[in-house]
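Below: one structure, written as structure tokens.
Yeah, one chain of the complex is gone here, protein chain that is, but the others are all in their spots.
Then we have subunit A:
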């Protein structure tokens, strides 16, 4: 757990009031929302949950910024590909990681090309999250 804290505390761009990394979970599935929220919370990461890509855009338009966005692929209203493209077009440069149950390369390729920094196949685990957080830290240091 010491390595975990070191990884989390080493990331710049944290919430200035709480000094914690912030994350946005974008997923329409209630089971995944609950688990990912708890997973991030257990690592000391402040996080917010929205149910589709449009809500992710709206929350950014309200002025909020997150160190990390966990973006599901298949969602109603606006899917992860479209949401990622729009966020990048808005100038959002923070880490966006695609998280989906898809494993076929052609589906993933379009998602990655939309502007992802990383892609992880569900289920999300602590070790996958730590790998993601390393990317967040590396990106913050650049």
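Definition applied: contacts are C-beta pairs under 8 Å (C-beta built on N, C-alpha and C of every residue); 3 or more make two chains touch, one makes a residue touch a chain; residues count from 1.
What we mean here is this: contacts and distances are computed from a predicted model.
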item	value
Identity of the absent chain, which is to be given by its UniProt protein name, from "Histidine-containing phosphotransfer protein", "Superoxide dismutase", "Ribonuclease P protein subunit p30" or "Gap junction protein"	"Histidine-containing phosphotransfer protein"
Options A:52, A:84 or A:100, residue touching the unrepresented chain	A:100
Which of A:31, A:61 or A:89 contacts the chain that the document leaves out	A:31
Among A:46, A:74 or A:118, residue touching the chain not depicted	A:74
Where the missing chain touches subunit A, by residue	28-32, 34-35, 38-39, 42, 72, 74, 100-102, 122-126
